[in-house]
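Missing here: one protein chain of the complex. Every other protein chain is in place.
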Amino acid sequence: MDLKNVASLTFFCPEIILSVTILLIIALDLIAQSRRWPAALALIGCLCSLIVSFDLYSAQPGLLFHRMIVLDNFSIFFKVFSLSATILCILMSIGSNEIDKVHEGEYYALLLTCTLGMFFMASSSNLLMAYLSLEMVSLGSYVLTGFLPHSRRSSEAALKYLIYGGVASGTMIYGMSWIFGMTGSMDYAAIQLALSQEGINKAALFIAFIFILAGFGYKIVFFPFHMWSPDVYQGAPTPFTAYLSVASNTAGLAIMIRFFFPGMSKLLASGDWTATAGVEWPQVLLALSMLTMTIGNLCALNQRNVKRMLAYSGIAHAGYMMMGLAILNNEGLAAILFYAVVYMIMNLGAFLVVGMVSNVTGDEDIDDYRGLAWRGATVPAICLAIFLFSLTGMPPFAGFMGKFFLFSAVVKQGGAFAVLAIVAALNSVVSLYYYAKIVKTMFLDSPLPEDKQVTMAANNFTLLLPLTFLTILFGVYFGPLVQYTNYSLRFFIK
Amino acid sequence: MENPIQTDFIRWIVFLPLLGAIVNGLLGAKIQKSLGKGAIGVIACAPVIVAFILAVNGFLTLKGLPPEKRFLIDNLYRWIDLGSLKVDMAFLIDPLSSVMILVVTGIGGLIHIYATGYMHDDKAFWRFFAYLNLFTAAMLTLVLGDSLLLLFVGWEGVGLCSYALIGFWYHDHANARAGNKAFIVNRVGDFGFVLGMFLLFWSLDAQGHASLTFREMVKWAPSIQNMSLWGWPVVTVATMFLFVGATGKSAQIPLFVWLPDAMAGPTPVSALIHAATMVTAGVYMTARMNVFFSMAPATLHLIAWVGVATAVVAATIALTQNDIKKVLAYSTVSQLGYMFIGVGVGGYAAAVFHLMTHAFFKACLFLGSGSVIHAMHHEQDMRKMGGLKQWMPITFATFFISVLAIAGFPPFAGFFSKDEILWLAFTSDHGNKAVWFFALCGAGMTAFYMFRQLFMTFYGKCRADHHTQEHLHESPAVMTMPLVVLAIGAVFVGLIGLPGVLGGSQFAHWLEPVIAGHGESHASHALEWGLMAVSVSVASFGVFVAYLMYRKESLSPDTFVNLAGGVPYRLFNAKWYLDEIYQAVLVEGTLKLARFWSAFDAYIVDGIVNGVAAVVRFVSWLNGLFDTYIIDGLVNALANVTYWAGNRFRRLQTGNINGYLYGIIIAMAAAVYVKIRYWT
Amino acid sequence: MQNILTYMTFIPLAGAAMILMLPNNAKLVRWFSAIVTVPPLLMAVWLFNNFDRTTAKFQFVEDYHWIPAYNISYTMGVDGLSISMVLLTALLSFICIFASFGIEKAVKGYFALFLMLDAGMMGVFCALDFFLFYVFWEVMLLPMYFLIGIWGGPRREYAAIKFFLYTLFGSVLMLLAILALYFTVEPHTFDMRVMMAHASKYSTAVLPMWPFNSWGWSFQHVIWLALFIGFAIKIPAFPFHTWLPDAHVEAPTAISVILAGVLLKMGTYGILRTNFPMLPVATADMAYWFLGALGAWNIIYGALCAMAQKDLKKLVAYSSVSHMGYVMLGMASFTTQGLNGAVLQMFNHGTITGMMFLLVGVVYDRAHHRDIEGFGGLAAIMPVYTGITALAFFASMGLPGLSGFISEILVLLGTWQKYPVLTILGASGVILTAGYLLWTIQRVYLGPPNEKYLNMAEINGREIFTLVPLGIIVIIVGIYPGVVLDMLRTTLDSINAIVIPHLHG
Partner (left out) sequence: MSPNELSSYLTIGAILFGLGLFTVLTRRNAISVLMGVELILNSANINYVAFSHFSSGNSAGQIYAIFVIMLAAAEAAVGLAIVLAIFKLFHTIDVEAAETMKD
C-alpha cells in the first residue's frame, strides 16, 4: 500500500482528530475563558483519537502521503502510547496547582501539538518528516517548559532547552544533508538501498551518523546529549516534566528505531537484523548506553531535589532502553516497547506523587518527604515506594519485568554483550541506593514538627491507585502486554 | 564372633538416672519446696541404686555365660543411617563395661548418698542432684555405648555435667571460670577424639567394613593394618588422635591443667567425676580400642612416656601443695598417669584394674577430705588443720586405709594394681626400664605426699582457729557409711587382681574376651618378688621421709624448699608454670586473634564494602561536579583556545548552556576520532 | 490436598492484605496474624506426614502456565531438600508472630509486612520455576528492608539499606546467570526440573577469553560463580557477610530470628537446588575452594569474630556465620554424610539460632541493652530463662543429645573423607565455639548477680511459648535425627549422584 495524499486521509483519522481538537481548543479559548473545559476537551479528543487508532489495526500496513508516513503496527503502538501518556498527563495537570496558574487553553493545545508531533516521529519514513516531527515536538516543549509565569526556573529551563535543542537539531539536519548527498534520497528505504551499494564514503557516513545522533540523543536524553534534561525537568511544570520524561524520550526512541532499523540495517530472512556495513552504530550505541546508564545513576545518587533525581534516573533508564537497540535483535526491540510502557506507568506514578507533595510544600526537596508516610500520606507514600522499587527493577513490580526482558535480550545475544548485561545489572544496584533514599526518607525518618501534614485530594487517588495497580499487575501478569509489544514489532519495509 | 545376646534391661541402667535428672531438673525446685530435700535425695539416689542392681544383674548374667558369649546388647533403634554410616542407639554389656558400670553405679551410688549429707545445707540441692544424675546417665552411656559415636555422646555428656558441677557455685566467677577451663580443655581433647573416630571410620570404609560399632571395628581392625595417611600408618595417626582425646578427658600432659581447678566444685563431685569415673574415661576408651592401639607401637610408646611424665610431674606438684583437695587432685593426675603407663606398655587390663582400685581409694580419700572440709567449715588449707583424728575417727580410719592403698602397701588394693603396671613396664615387650624407673620414683613421691597429707591433717596439734575447733565433729552417718564401704573396697578389691606369683589375676582373666592376650610377660618369679620388694621399699622410704618431716618434725621441709636455690620448689609449687604459659600463649593468643579478626572484619572487610559505596558516592559527587566544574573547566580551557585562535582576548564568556553545547561537540569529535583511529 | 503449597504461600499474603483492612486495633491485628500463620503450620504438619520419603522426585507438584510466550510457568513442588526448609519456615513464622507481640509502632504495617515476608520465604522454597524462584527471592527483600528499617534499632537505616544493596547485588548477578541458563537449553525454559535434566547442555568448554582461559573456566564455571555470589551473600559467606551483623543487631527480635532461621538457609538451599544439579562439572571443580575452604574459613573466622564481640546479638550473628560454615563444608564433601549433615545443619541452625535470638530478645526487652559485660549473674535472677538459654547454647555448641551435635558430627565426618585438613580446621571451630559461648554464659549468666537487675522479671509465658517448641525440636532431632534425615536422604543422595561422576580423583 503506497497511497497518495487524499487516499491517505482515511488512515490519518487519529491525527485529524487531534488536529481538530487542537484547533477547537484554540478557537474556543478565544471565545470562552473558563477553567475546566480545555482539559475536558483535550481529554475527549485524545480518547477519540485513541479509539480510532485501535481501529487502524484492521487496515493494511503501508505508506501514506507519498511515502512520508508509514502505517504499521509499530506506529500504531506509538500512537496508542503517546495518547495514553497524554491522557495521564492531562489528568495529572487537572490536579496540579502549578497548571492552575497558567492559561489552560494554550497549555492543552500545545500539549496536544506535542502529541501530534510524536505521532509523526514514530511513523516518519523520510528524513524531512523526521526533522519536521522532531521540531514540532520540540517547539511545543520549549514553550511548555517555560510556561510557568513569573518562574525564573521555568524560563531559564526553557531558554536552555531551546538553545540546546536548536543546536542539536541543527547538527542533526546538517548530518542528514550529508546522508542525502551520499544517497540522493530522503526516503529510509531508498537510503538503506543506496547505503548497501559500493562506493559510499564510510568515514563521511560515520560523521553524518554521529551528527544525526546528536538530534536523536537530545530527544532520548542519552549521554552526552543529556545535560539539558536535569535543568529542564526541574524547571518545567511537574505534569509536563512527567510527560517529557516518558512521552518525549520514548518518541525519540521510536524515531531512532525507525531510522536505524528499517533505515540503516537489513532485515534478514531469519528475522534478525544486521547493521549496514561501515557504520558501527550498534557499537557506538552500546558504549553510549553503558555510559548513559552509569552516568545517569551516578549523578542521581547525590541529588536532593527529587525531580532532578528523577531526571537523572530517566537518563539511566534511557540507557537501559538503548541496550535493546544496540544488541540488534527483535527481542531487544520488543523489550524496549515493553519497557516504555511500564516506564511510563511507574514514572508517571512517581511524578504524580512528587506533584502531590510539591502542591503542599511548594518544592521538591527530599526533606519535604521526611516521614511522609507518617504525616497523613501513607497511601501515596506506599505508592511512591512501589513506583520507586519498580523503577529499581524489583519483582513483583512491572519495572522488574521490563528489566528482565531487556536483560534477557542482552544475555541472549551472549558473548561480549555479557559485559553490557553486567554493567546494567550493577547499575540497577546503584540505582537502588537513591531510590531507596527517598523510600527511607518517607518511611524510616520521623517527621519533624515543622513538616506539614500532607493530605491528598480524592481525584489524585483516582489516578494514583490505577497506576499502582498496573505497576503490580504488569509485574505478575504481563503476558498480554508481552504479546501486544511483540505484535507491535512489525515494520512496514519496502 | 557370635551374635550378642539381646536384652532389654540395659537401657534402664542409663535411663533411670536420666529420669532422675529430668524429674529433679524440671520439677526439683517445686519438689524441694513441697516435699523437702529428702524427696530430692530419694529421687536422685534410688535410680542409681536400682541401676547398680541392674548392673550386678548384668554382671551375673555375663558370669553365667561362657567367656566367648559374654556380650549382652540392648538395641533401641537405629540412630543414624546415612550411607555406610549406620549407628544404633544400642547399649552393650561385656566384661569391660560390666566392670565400669559396677564402678560407676556402685561408687556413684555411694557418693550420691554421701552427697545428701554433704550438700544438705545448699539451697540448690535439687539442682545439684539433677546434675549428678545427669552425669551418671552420661557416664553410663559412655561405658555402655556399643559404638564409638555413642561413647562420644557420653564423653561429651560427662564433660558438660562436669562443667555444670564445677561451676555449681556459680556466684563466684572463679568457679565459673574453672568450669569453662575444664570444658574448653576437654573440647581440645574431643577435637582429637572425633578426628580419630573419622579416620578409623573412613579407613574401615575404604576396606568395605565401615562401622563405628566396637565389635565390628575390632573384627575388621586388621584390614586397615597397611593403610597409611600423611606417610604414617593410619592406625598410628588414628590412635594418636584418640589419645589426644584421652589426654583431655583423663588429664594427661599437656591437657591436665583443668583438673586441679576443677576442685572448685563440691567435694562429692570431685570424688565422683574427677577421681572415680569421668577422668578415667580416657583409660576406658583406650582399653576399649585396645586392638587398634596394639597395632600402633609408636602410639603406645608415646602414651607410656606421656603417662610417666604426667605421673612424675603431677607428683612433684603434689609434693608442695597445701590445699587438701589440690593434693588429691594432683595425686589423681599422677595416678591417671600410671594408668596410661599401663596402657602404654600394653597392659590394658592392668590399667583398667588400677582404674577400678583407684576409684575406690581415691573416692574414699576425696570423700574423707570432704568430710574434713565439712567439719572445718569449708577450710581447705592443710596448714590450718592437724590432729583431726581425735574428732573424726571414722574419717581418719578410712582415710588412713586409703592412703596406705594409694601409697602401694600390700595387701591394700593400690599395691596390686600399681605393682602390676610397674611389673609390666619392666618386663613387657612395650615397656622399658626407664619408664619403670621414673614410675617407681613417682610411686615414692606418692607415698611421701599422701603421708604428708595424712600427717598434716590428722596428726599433731590442731592449727585451726578457736571457733572452728569448737565445732569440730565427726560427719553424720550418711557421710561416713560410704566412707566405710569404700575403705573396705580399698582394702579388698585388689585381691581379684593378684600378681602372677600369687596365682594370677582373676580380673585380667575376666576381661579377656575384650582385652585378649595383651601385656603378658613371662619373666621369672624371682624377678617378680624382687620388683615387689623394691617398690614397697621405695614407698616406705617416702613414708619415712614424710614421717621425719611432718610427724617427728626432725627434718625441716625447708631443706628441700631451698634445694638448688629453690628453683625446683618454686617450679613445683607453681605447677610448672603451665597455667601461666597456657594463659599467655593459648588463651590470650586466641583472644588476640579474635580481636584482630574482629577488627579486620569491622574495618577491612566491612570497610571495603563501605569503601565501594563511598567510592561510588565519591564518583557520583565528582559527576555531580562533572556538569558544573569538570565540563565547565574543560570547556573554559577550550574556550580559551578558541578565543586565542580568534585573536579575541576577552574575558571567558562561556556560561552553563554553552558548556552543555561543548559537550555535544567534544563527544562528536571524540566519536569521530575513535572511529578513524581504531576502527578503520 | 491439591495445591497445598500454593495455599501455604498465599494464605499469609492474603492475610497481609486483610490486615490492611482491619481496624487499627493492635490486639486484633496481632491475633489475626497469629491465626493466619496457623493454617500453613497445620499444612506443614500434614506435609510432614504425607511426604513420601522413598523418592527423590518432586512431590505435591503444581504446574500452571504463567507466561507461555517465555515458557515461564508457575511451578511449585517440594522434595527432600526443600521440605525441611518449608517446615522450618512455617514453624518459625508462627513462632515469630508471637515473638512480635511486643511491637507497638505501626502494628498493622509490621504484621502485614511480616506476612508478606512469610509468603516470600515459603515461595522461595517451593518454587520449581527459576523465574518464580527469583521473583520470590526478591519479593522477600522489600518487607525485610522495611521491617529492619522501620522497626529496627538506632542504626536501622544503615543496616537496612546495606542488607538491601548487598542482596540486590547478589541477585542481579543471579538473574543474569538464570537468563544465561535459560537461553542455553532448547526449548528455552525456566523449569528447574528440565534445567537439571539438561545439565549436560551447559557447556564445559574452556572459554577462549582472558582471564577464564588461564583458569580453565568454562561457561558452567562462570555461571556457577555468578549464582554462587548471589547465594553466598545470603549464607553469608566470607567476605560477603558484613551485612549480617549489622542487620541482626538492628533488626527487631522476630526479624532476627527469621533472618537467621530462614533467610540464611536460602543461600545454601539455592546452591544445592541449582548449582549442584544444574552445573555439576563446575560444582565438582569449584567446591573445594568456594565451598570447602571458604566454609572452613567461615567457621573459624565467624567464631573468632564472635569471641571478640561485646554485643550479645552481634555475637549470635557471628556465630551464625560460623555455623553456616559447617553447611558449606558439608556440601563440599560430596559424601552422603556430609551433605545430609549440611542440610540437617541448616535445619538445626534455624531452630537453635532462632532460640538464641529469641533469648537475646528476652533480655533486651528487659534491660534495653545487649552489652555482654553489662549483665552478670542472671542465672540467680532468672533461673528458667537461664536454663533455656543453656539448652540453646549447648545445642549451638554441638553437645550430644541435642540436634547441633548430629549435624556437626555428620558434616565433619563426611568432610574427613575428602578433605582431612579442612576437617581439622572445621573441627577446631568446635573448640572456639565452646570458648566464646561458655565465656558468654559465664559473663552474662554466672557470677554474682548484677545489682541493677535484681528485680528483672523472669521470662514470661508468651516468651516460653515461643521457645519451647524449638527446644523440643532441638532435643528430638538430637535423639532421633531420623525424623529429619529420613526426609532428606533420598533426595540428597540423588543430587550427590549427579555431581560425583565429575569429581577428580
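First chain written, first letter: the chains are A, B and C, and each begins at residue 1.
What we mean here is this: contacts are C-beta pairs under 8 Å (C-beta built on N, C-alpha and C of every residue); 3 or more make two chains touch, one makes a residue touch a chain.
Just so we're clear, the structure is a prediction, and the values are computed from it rather than from any experiment.
Every shown chain touched by the omitted chain in the complete complex is listed here: A, B. Checked against the full complex, the candidates A:174, A:417 or A:461 give a single residue touching the omitted chain, namely A:174. Interface note: of B:7, B:610 or B:658, the residue touching the hidden chain in the full complex is B:658.
Here one chain is not drawn; of A:9, A:87 or A:163, the residue touching it is A:163.
When the missing chain is restored to the complex, the residue among A:128, A:275, A:360 or A:379 that touches it is A:128.
Counting over the whole complex, chain B has residues 624-625, 627-628, 639, 642-643, 646, 648, 653-658, 661-662, 665 touching the chain that is not drawn.
Seen across the whole complex, the unshown chain contacts chain A at 127-128, 131-132, 135, 139, 142-143, 146, 150-153, 155-160, 162-163, 166-167, 170-171, 173-174, 176-178, 180-181, 184-186, 230-231, 234-235, 299, 302-303, 308.
Keep this in mind: only the chains that are shown with their structure count from here on.
Note: the chain lying farthest from chain C is A, by mean C-alpha position. Across all inter-chain contacts, the pair with the most C-beta pairs is B-C. Averaging the CA coordinates per chain and comparing them to the mean over all protein CA atoms picks out C as nearest.
Mean C-alpha position of chain A lies 43 Å from that of chain C. Each chain gets one centre point, the mean of its Cα atoms, and the points for chain B and chain C are 35 Å apart. The multi-chain contact residues of chain C, meaning those touching 2 or more other chains, are 165. In chain A, 433 are the positions where the chain touches two or more neighbouring chains simultaneously. If you check the complex, the residues on chain C that touch chain B are 162, 165-166, 238-239, 241-243, 245, 301, 304-309, 335-337, 340-341, 377, 379-380, 383, 394, 399-401, 405-406, 409-410, 412-413, 416-417, 420, 423-424, 427-428, 430-432, 434-436, 438-439, 441-442, 445-449, 479-482, 485, 489, 493. Of all the residues in chain A, the ones that touch chain B in their complex are 159-160, 163-164, 167-168, 171, 202-203, 206-207, 210-211, 213-214, 223-225, 227-228, 230, 280, 284, 295, 297-303, 430, 433. Here chain A touches chain C in the complex through residues 389, 392, 394-396, 400, 404, 407-408, 411-412, 414, 418, 421-422, 425-426, 428-429, 432-433, 436, 439-440, 443-445, 478-479, 482-483, 486, going by the rule given at the top.
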